[in-house]
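The structure appears below as structure tokens.
Left out: one protein chain. Kept in place: all the others.
And now, chain A:
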Amino acid sequence: MATVEVRDLRKRYQDFLALDGVSLRAESGQLVTLLGPSGCGKSTTLRCLAGFLEANGGEITVDGESILGVPANRRGFGVVFQNYALFPHMTVAENIGYGLKIQKLPKAEIDTRVHDAMKLVRLDGLATRLPREISGGQQQRVALARALVLKPKLLLDEPLANLDARLRDEVRWLIRDLQQQSGITAFYVTHDQSEAMAMSNMVAVMKAGRVAQFATPREIYQKPTERYVADFTGEANFITCSSVTPLAEGRYAITAAGATLELNGVPGITGPAELLLRPEALALTTPEAGTFQGTVSKSAFLGAALRFEITLADGSVLKLTPEPNHPVEAGQKVGIAIDQSHAWLMPEVAP
């Protein structure tokens, strides 16, 4: 299979710098997700990988060899586009078999491989339909089969964006299963953090043409290097620390909102710092037992859980989602217990 590496990639559109030094690495068989808001350069990165765009700087290697000089049709990246890009004048089977036909394989082999691919993505019986005669979810699976049948490296640009929620979930797992079964190296673009978390070996959180953090989903979520990453990967509470004392590499003693804690954090913090508390690291308790004390300022019933906002003494607001039958009302004084292993210290500005 293939290890794909992107180093310091730069891409400029006229006078707009869309990629400003993007570095990524997908080990053989890994699925790497590019996560970030619209316009941060995810598609541009993918299109540079595919060879549709020429980079203005940096390097892309496959198994250590540069592919910058290789045209798109010889790079061996199967691409799944957000709008599927199925050939409207070819049947489902012809779409899937097109790459094999280009390779001039014998017709019998093409037929077998197309048949197998269609079975894999559960499209049996649709071989002779045209793309406009099948549903959006089926079109999506044709696009997937078409990219997979060549057993190349995969690039997927928001492949689920045009599907409804139920289908999205189904196709998401299908993609993950197929990618793992065949050990294909894949880059996956999304702006949906839950998708990124669920599917990836590695996540690159992108911010305005740069990679803010490149790490495993767990690290991205639990140990973000900056507030931007923490915000983008899920619900997060931030409390500004009034003092920070380094204890060891990545270990600090802090005071925040009147409480003193010892916790892990981004190594090498020198300036002002913020405490990151995910809602699930927080539990309600009596005011005396809590690490923090505060007043319930909002409460809402969400069905599976409650949702509270609690204002602390220093004015910071914590959001948390306790189980639904907790007898607490707005205006009440409460204590908040924290799971210290899930608290995380970050510099206020990225290092």
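Please note the rule applied: a contact is a pair of C-beta atoms (placed from the backbone, for glycine too) under 8 Å apart; a residue touches a chain by one contact, two chains touch by 3 or more; residues count from 1.
FYI, contacts and distances are computed from a predicted model.
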item	value
Chain not present in the shown complex, as UniProt names it (candidates "2-oxoisovalerate dehydrogenase", "Cytochrome c oxidase subunit 1", "Spermidine/putrescine transport system permease protein PotB" or "L-serine dehydratase")	"Spermidine/putrescine transport system permease protein PotB"
Residue among A:Ala85, A:Ala215, A:Ala259 or A:Ala337 that touches the chain left out of view	A:Ala85
Hidden-chain contact residue, picked from the options A:Ala72, A:Ala208, A:Ala259 or A:Ala283	A:Ala72
Touching residues on chain A - with respect to the absent chain	47, 50-52, 71-75, 77-79, 81, 83, 85-90, 98-99, 102-103, 130, 132, 146-147, 150, 155
